[in-house]
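Below you will find the structure I want to go over with you.
The complex appears here minus one protein chain, its other protein chains still in place.
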Amino acid sequence: MASIKEKVNEMILKGGVFIKFGDKIIKIIIIFVVMKICTRIGYALINRLFKRQKQSRFGFDERKSDTLSELLKSITKYAIYIIGIISILKEVGFDISTLLVGAGFGGIAVGLGAQSIIKDVLSGFLILFEDQFSVGEYVTIEGMSGVVEALGLRITKLKDFSGDLHIIPNGQITKVTNHSRDNSRALVDVEIGYEEDIDNALQILTKISKEVEEENESIVEGPTVLGVSELGDKGVKITIVAKTKPLQQYGVERQLRKKIKENFDKENINIPYPTCVIVTKSGNN
Amino acid sequence: MASIKEKVNEMILKGGVFIKFGDKIIKIIIIFVVMKICTRIGYALINRLFKRQKQSRFGFDERKSDTLSELLKSITKYAIYIIGIISILKEVGFDISTLLVGAGFGGIAVGLGAQSIIKDVLSGFLILFEDQFSVGEYVTIEGMSGVVEALGLRITKLKDFSGDLHIIPNGQITKVTNHSRDNSRALVDVEIGYEEDIDNALQILTKISKEVEEENESIVEGPTVLGVSELGDKGVKITIVAKTKPLQQYGVERQLRKKIKENFDKENINIPYPTCVIVTKSGNN
Amino acid sequence: MASIKEKVNEMILKGGVFIKFGDKIIKIIIIFVVMKICTRIGYALINRLFKRQKQSRFGFDERKSDTLSELLKSITKYAIYIIGIISILKEVGFDISTLLVGAGFGGIAVGLGAQSIIKDVLSGFLILFEDQFSVGEYVTIEGMSGVVEALGLRITKLKDFSGDLHIIPNGQITKVTNHSRDNSRALVDVEIGYEEDIDNALQILTKISKEVEEENESIVEGPTVLGVSELGDKGVKITIVAKTKPLQQYGVERQLRKKIKENFDKENINIPYPTCVIVTKSGNN
Amino acid sequence: MASIKEKVNEMILKGGVFIKFGDKIIKIIIIFVVMKICTRIGYALINRLFKRQKQSRFGFDERKSDTLSELLKSITKYAIYIIGIISILKEVGFDISTLLVGAGFGGIAVGLGAQSIIKDVLSGFLILFEDQFSVGEYVTIEGMSGVVEALGLRITKLKDFSGDLHIIPNGQITKVTNHSRDNSRALVDVEIGYEEDIDNALQILTKISKEVEEENESIVEGPTVLGVSELGDKGVKITIVAKTKPLQQYGVERQLRKKIKENFDKENINIPYPTCVIVTKSGNN
Amino acid sequence: MASIKEKVNEMILKGGVFIKFGDKIIKIIIIFVVMKICTRIGYALINRLFKRQKQSRFGFDERKSDTLSELLKSITKYAIYIIGIISILKEVGFDISTLLVGAGFGGIAVGLGAQSIIKDVLSGFLILFEDQFSVGEYVTIEGMSGVVEALGLRITKLKDFSGDLHIIPNGQITKVTNHSRDNSRALVDVEIGYEEDIDNALQILTKISKEVEEENESIVEGPTVLGVSELGDKGVKITIVAKTKPLQQYGVERQLRKKIKENFDKENINIPYPTCVIVTKSGNN
Amino acid sequence: MASIKEKVNEMILKGGVFIKFGDKIIKIIIIFVVMKICTRIGYALINRLFKRQKQSRFGFDERKSDTLSELLKSITKYAIYIIGIISILKEVGFDISTLLVGAGFGGIAVGLGAQSIIKDVLSGFLILFEDQFSVGEYVTIEGMSGVVEALGLRITKLKDFSGDLHIIPNGQITKVTNHSRDNSRALVDVEIGYEEDIDNALQILTKISKEVEEENESIVEGPTVLGVSELGDKGVKITIVAKTKPLQQYGVERQLRKKIKENFDKENINIPYPTCVIVTKSGNN
Partner (left out) sequence: MASIKEKVNEMILKGGVFIKFGDKIIKIIIIFVVMKICTRIGYALINRLFKRQKQSRFGFDERKSDTLSELLKSITKYAIYIIGIISILKEVGFDISTLLVGAGFGGIAVGLGAQSIIKDVLSGFLILFEDQFSVGEYVTIEGMSGVVEALGLRITKLKDFSGDLHIIPNGQITKVTNHSRDNSRALVDVEIGYEEDIDNALQILTKISKEVEEENESIVEGPTVLGVSELGDKGVKITIVAKTKPLQQYGVERQLRKKIKENFDKENINIPYPTCVIVTKSGNN
């Protein structure tokens, strides 16, 4: 009877081992099944994501979309395989922690690398959501100016007046200056010599301002003669300011300058060249 | 009897296994229930947050508010699902730690990306709480000047005098210069030649200062003639200073400059052009 | 009898389960009690902190103080609730670690965001403790100059002579230049032509220095004529230096300059305009 | 009977130890087998990777490819050996955690070092995927301009017009300016003296513009005379602008300048040298 | 008999629970005792530290010392209380890990904030230990120059010649230029026109050098005429160099300049004004 | 019989303890053995590494090699000893985790310090592998130019034309400009006065270009006269461009300039000095 007891005990011990081994095999099978299921779910999610994406505002073309979809599926597949294999290895008794240490450092490196891409996408979303600028507007970003040609998921493209195409990752965009949201300001500085009569010049400039206001359609708020803005090296500087439709300030400024030159010519007011007083000293220096 | 004992022992072992399995199934069910509850609570909290937010100082418009609310609900839903699924997978015996390692690196990357948004919101809150500037004030932030058009949760918008709209994330705002909090200073530098009489010039300037003080309403503290501030290349520089209402300094300066020019003309004091002493040497150099 | 034994064993097993469940319910109740107690203690501590704070040197006004107090109480309440709920969830068997991973990344992000505020407060404390500057002193910090208007817990406000209000977070303050701690130095450079007599000029300047020393009350150490500090483009540069009461140097310099001009006029010494030797070459170039 | 019981118990104890030791030996053997298998798989994967890579767009030459393949195989081999040995050491009872601490810091250091390489490769992939620039285009990157000679996995090579070869790691490339994507702009500024007749000059420039438009094949949109863009020191500045095929602007500008000079000579309009008004003062200064 | 066995088993189970509870209460009591002891030890250590500190080279005044001592005692007290309470909470079964996660992030934030203070103190210690500079020496640190007024535990104070007090945290000090450690160099550049005789000028300068060497006590190594150091725009530049006692170079340079001017006047050598060759072209330009 | 049972139980308990102690002693012995073996293996690996290294492209001299080898052996020895001792201490029951915390921070500090060295070596390897530059080529790195004298494992040495030796850690090298990989460009700008005949000048320059092309062996692609590249302050600027063998551009440019001067002299074309139009105003200013 005791021997039976012994056997039982022995069996329990062995059984424990067997159960342990059986348990492990079952676990491994479960892992395989879960892996398959996860892969399917992953594929489905990626397909759905790309289907949705095609209808969204950030337009990828078909070719890129497919490339990316395939890429993501591969990554998903391998990721699931790796996790599955590691799970199995652990069950078998392989020391996973050491492998994970290595993988972890690789992961950190990749994660840090990928981080800037995530930052780009997040920034792109914020720019869109907050409507900081949109395609067709003229903006200045990080010292680069241009008309927004494309506002993508990760990069923004600006086309400069000089024909250059600036490509800026969205994550690099912090401070934005949008020139197309509001009326622009035209500003013309005219200098007259100290020997000219200021009041006369002011009258002529006021007259010109009124003419330009009537002639030029892109002016929003008529040119105003502000007055003497500097007593400088070349003489008295007078400033004229006007509000124009966005980005129309250059044309208005050119028109103003031409009119000023013509009227000053008529009225015999000189726009001064740099002027210099010379004191001669017939020095035996 | 012993065999019963064996069976009992066996039962205990098996029972343990069964109890273990039953226990797991119960746990999984509980997890599902908790997931549902959490989703509800999450939705309720988001609704409440947005209801409150609509009454607060940081105004979102209706459309943005709804978009954001839906977005947050989706995120909450998926977050709870993911945590639930991971909990279940762990119960089933899948090696979660490896999955978490991967998720962790993604999470770090996203967290670091999101960090700048959190910083923006925190900074925006501090600006409001400390009343650093408010809508309508003229400020200079990080080299960009303008009237504050909007002080949002994440970004501040400045409208430049030139019509440009500067958009600055609140987290980028460190040092702020607020020009609208206190009286401004008008400062005019006049230069007269070395051959002029300083005392005469000072008297004229003092007289002008008194006139301007009486005429100009935006002056807070009358223009004061400080004295000889430089013996420079062009002659003696005399400085006049006045306190004006905020941002009115430019008009005061223009008025002062015009008066000075007119009075100096009357009194025959020349504002000098750049002057040069020439020593001629009929050098056979 | 054996059946009793079985039952006992069964009971132990079940009892273990019941005890386990009972134990958990007790634990959950204890957690709730501890949560309530902690909330009370937290509220009391916050009240005490704000009571103390009102008497301290960093003055908040009443309104801000109340807002902050309410805010902190809300944060405390929710923090304790969250920890409590997580503790209960863990008892119930929900996988907390995954939730914590998510929370952790949020926490890191918030922590890093909040870090700059902590740095600001620490820096503010150090500035006060080390008495780097105090309200009313004229300082230069990070390229911004002004009279210290307020030295707060987190920000310092400087009022510029031009009327601008500079707001600088204390954490941004590293190198400080305090202009009000010691006597200032007035420094005047005078240039005379190479054809003038240096010794004569030095004598006149020394005479002026003595006069100014007697007349001007804000001078601490009489103006000293240092001598020939440069043989430059315009002639011989002579430097005069004086020690004045803090920030009085500008007035002293203006007085010195006026005196020099007047005396040089009397003594027929010219302060030179830029001078140029011209060698003419009637070149058929 | 009891003695049997004792023996059994003893056996169980010892057996546990033996089983423990036997278990360990089996585990070690399994580890060796898994190591071998992993090495094989690793080699196969590397071979496949390099086979694929040879057909891809990023072209390595044969020699580099082989070097890299051998290198990766060595790394794989040693990595697996190290993990295996650590697993065995752990089984034997050596304290691995301490070794891992050391290894971890080494790993962090290497990981951080390698991180920039990963960033380079990721950036290179993005440049290609987003088609930011391609071989043969003229671009400006980080202040360096040149024709793209090679766009590699890790570095981009630009050939400057001066013959210099700029080598830039892809990870250093953030903002890109691509000059070859769109038509370029030719811009010529002409200055005429204030005493010249503006309208006459404008007519001549318009005439030249038409001539150049007909003659020059690389012009896309005819040169337009914009008007008076500045009233400067040298006189009236008039600006002419044209759209040309990419990078053809320099030739167009040279042709315009030559024509302008020739026509102005014919029409007796002077392009002014720097002009200066001299007021002489026979000063006994 | 079996029932006794049952009871024993039951007792063991219950006993285990009781022992567990009793054990916990004892542990809590021990924790309280240890807390008290630690507080005492902490106080004693702080007292001892401050006693020692008062005798050390870094002088705090009494008031600061007491403030700091009280502050540290409060921190110690609260720190011990918090750790004690957490230990007790853990015993009671509260989930500490979640609390620690929160505390941890706060701790990181504070730690990172405090880090710069630690860096300051470490740097201050190194400056003292390596004797980089000491009170009274004239140094240039990070673009700020001045006489070292105080070298504190955390900050260094420099007093500028202009009377400004620069306050620099020691951690910001990296590269130091110490002007008081060695003899200074006086350097005077003299320019003579191209039409002058170099050898004559060199002789005169050598003669002056000898005179100054004899007269001026602060010269360590006699002024040496180096020779023609530039053929520049104004003529031939000749350089004289001397070694002087630290910071005495300015006086020596002034003396040299005065002597040179006087001797050149005697010998009829002109120090040239900027010279210009003019080619006149009576152009009908 | 029961007493035997008790004894057995007791024995089991004690035996457990003894076995535990015996087990520990065996473990300690194993640790010692493994330590010895590891040291041997480490030495062997280092010897092998240095043997290989001596044959590789990165040449260390014998002395450095030996120093480094000894150093690495010491490090290995101490590292193994430390790990061994920690393992033993842990077996004895000493709290290792606390020691590890301390060691960890030291390790982090050292690791971060060593990181830059690893980065240097990695960068050096990449430079070699990608053949960015090699010994004897003339390159510009981080604003320093010179002929590559040595490309080491950790540093690169450049010898400037001025004789300076620039030493740059490889990790600091990001953007490289290699001047020796391709033909250089010689560029000469010639200015002629506005009154000269452009076509005549262009003919002469074309003639010179042909002469130089024939005479100078280092020209790859004949000098081409591009045309009018600027209408500037001094007159019409004409640009000539040529392709030369690497780094031969300076000689070609000098030859071109000399020829141009000589031919212009012959043809009576003046290379203009800065020219200025003077308008005199006998102003009673």
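A, B, C, D, E and F are the chain letters, set down in written order, and residue numbers restart from 1 in every chain.
The rule is simple: contacts are C-beta pairs under 8 Å (C-beta built on N, C-alpha and C of every residue); 3 or more make two chains touch, one makes a residue touch a chain.
Predicted model, so just to flag it, every value in this text is computed and none were measured.
> Given the contact definition stated above, which residue among F:Ile155, F:Leu187, F:Val220 or F:Leu247 touches the chain not shown here?
From the options F:Ile155, F:Leu187, F:Val220 or F:Leu247, the contact with the absent chain belongs to F:Ile155.
> From the list E:Ser69, E:Ser87 or E:Gln255, which touches the chain that is not on show?
Per the contact definition at the top, the residue touching the missing chain is E:Ser87.
> Given the full complex, what residues of chain F touch the hidden partner chain?
2-3, 5-6, 9-10, 13, 17, 64, 67, 89, 92-95, 97-99, 101-102, 105-106, 108-110, 112-114, 116-117, 142, 144, 152, 154-155, 159-169, 172, 190-191, 234, 250-251, 254-255, 257-258, 260-262, 270-281
> What residues on chain E make contact with the chain left out of this view?
1, 4-5, 8, 12, 15, 19, 27, 30-31, 34, 79, 82-83, 86-87, 90, 96, 100, 103-104, 107-108, 110-112, 114-115, 118-119, 122, 126, 129-130, 132, 140, 174-179, 181-185, 187, 194, 198, 226-231, 233-236, 243, 246, 249, 274-283, 285
The criterion applied here is as follows: only the chains that are shown with their structure count from here on.
> Please state the rotation angle, between 0 and 180 degrees and to the nearest 5, that superposes the Cα atoms of chain C on chain E.
50
> Counting shared numbers against all numbers at the contact of chain B and chain C, is it over half, same, or under half, different?
Copies use mostly different positions to touch.
> Could you pull out the chain whose C-alpha mean position is farthest off from that of chain B?
Greatest centre separation from chain B goes to chain F.
> Averaging only over C-alpha atoms, locate the centres of chain D and chain F and give their separation in whole Å.
Taking the mean C-alpha position of each chain, the two centres sit 18 Å apart.
> Which residues belonging to chain F are in contact with no fewer than two other chains?
273, 277, 279, 283, 285
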